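Note that one protein chain is taken out, while the other chains of the complex remain in position.
Showing subunit A:
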Amino acid sequence: MRRFVIGQAKNLIDQTRRRPPQPHHHNNLRLLSLLRPPASDTTPVSSPRLFSSSSSDMPGSDSSTSSLPVTLDSINPKVLKCEYAVRGEIVSIAQRLQDDLKTNKDAYPFDEIIYCNIGNPQSLGQQPITFFREVLALCSHTALLDESATHGLFSSDSIDRAWKILDQIPGKATGAYSHSQGIKGLRDAIAAGIEARDGFPADPNDIFMTDGASPGVHMMMQLLISSEKDGILCPIPQYPLYSASIALHGGSLVPYYLDEASGWGLEISELKKQLEDAKSKGITVRALAVINPGNPTGQVLSEENQRDIVDFCKKEGLVLLADEVYQENVYVPDKKFHSFKKVARSMGYGEKDISLVSFQSISKGYYGECGKRGGYMEVTGFTSDVREQIYKVASVNLCSNISGQILASLVMSPPKPGDDSYDSYIAEKEGILSSLATRAKTLEEALNKLEGVTCNRAEGAMYLFPCINLPQKAIAAAEAAKTAPDAFYCKRLLNATGIVVVPGSGFRQVPGTWHFRCTILPQEDKIPAIVNRLTEFHKSFMNEFRD
């Protein structure tokens, strides 16, 4: 029975999309002439007027342009509903400040904007891994491989690798669309890399290469969500890709809270409780999203905890969506990254036991190649007819970009001992990772020294997520300014120091608690100044608002 009506009128319309299963048409587009009358068990279509009446109250809506076909009043309401704070209001303010700084330097107590809002390492000066870029340059302009001077400019193993990769691309054409799952030879390399990492076999046909990890997450949401009756369990705090993607696809985010007091621990009892709660509201929970290492929370799950999660998904029939993009970013000796696939296989669970999607990206790790938009998902435990559907959805977008694909294969098969580039590769990699560990530690200690601030350590990933115990006076001032208290704090921080962080409300948090997310990515030599500015700001903020 689909006719279960809850919530805002806004969402009603989504339900009209849920129709009873229909015969599968092989040979026809769903053209208008074939349109079925609305099925009898769906809610009647809400009048579009419903939306205009609610959205015309919005400040600054496009009211003067309401005769145009596409305005705020007639845009997809799911688009209006979704939010993505990592690039939200604070970032817009920061960009304005940055422009103004160029001409108006003396007006500010700082001389640059430091972007700690987004995990974008190379924008803050992190250098790319030389070997990876050598290979990419050679694949970008293959005529270089025929020039003798190239041998003086490139390492010999990068030349070998470029040849090897080109040989795997039909016609050596790096400018051609590839197979919609990605170039087969590159998927072979990735599968071999997964196998080496986990000690369990991986199948290149399970790999779907994507433009960054995010499109993979969207693809899975598209498959899983038919209406708001479909729920996805997501950690709170969460990376807002999940809430935004679920909102865009018209599903329901079913929250489970991580326990801040136990280092952002993930309790199975909490999962059970939220699952039952969702069921009682008529929501079918389809999948569990786990981010390990955590974003924004930085915790690394223990293997034992992961086993319990796998068992939970198996028992409840949930797809496990494992966001493992920070798998190389672990900073503490007492924790180690274990892929969910490895954990599941080591428990003896195979294809038939659990549906698991593991996401990996070239944007994170020590490589931090965000601008390349490369990544993959490894899809296991689905029937072949479902797999075909995933392939079909991937094929509508033709393929992911080829240099991103090449880079994804390189991060999963980096230089080996004995290769020409091995020593410099290791030195670059270790240099970046150990510096990130130092930065994480320094920032965490500084944050914990601030009055009313507690901060769990960043065991992994790229973020700190301190809890700020805001004084009542600050909360009142925020309310007066019609701002969430944590956003109020973050804006004040930006205006006083030029440091850009993201308010915890963008990730969601236990009601009544306030946080912000700060990346650990500014270069090491900038950290002391950041600590000083942050400490000074916090002192004066507390002096102004202390109860």
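Rule of thumb we're sticking to: contacts are C-beta pairs under 8 Å (C-beta built on N, C-alpha and C of every residue); 3 or more make two chains touch, one makes a residue touch a chain; residues count from 1.
We take it that contacts and distances are computed from a predicted model.
The chain absent from the displayed complex carries the UniProt protein name "BnaC06g43710D protein", chosen from "BnaC06g43710D protein", "Septin", "U3 small nucleolar RNA-associated protein 4 homolog" or "Glutathione S-transferase omega". The chain that is not drawn here is touched, among residues A:368, A:415, A:466 or A:522, by A:368. Interface note: of A:238, A:274 or A:400, the residue touching the hidden chain in the full complex is A:400.
Among the residues A:211, A:277, A:311 or A:451, only A:211 touches the chain that is left out of the figure. Note that of A:241, A:446, A:461 or A:534, the residue touching the chain absent from this view is A:241. The residue touching the chain not shown here, chosen from A:114, A:318 or A:487, is A:318. Remark: the residues of subunit A touching the chain excluded from display are 13-14, 16-19, 21-22, 24-33, 35, 38, 45, 48, 60-62, 65, 67-72, 74-80, 82-84, 86-87, 118, 120-126, 128, 130, 133-134, 136-138, 140-144, 147, 149-150, 152-153, 170-171, 173-178, 180, 211-212, 214-215, 222-226, 241, 244-245, 248, 286-287, 313, 315-319, 352, 354-355, 363, 368-373, 381-383, 385-386, 389, 392-393, 395-404.
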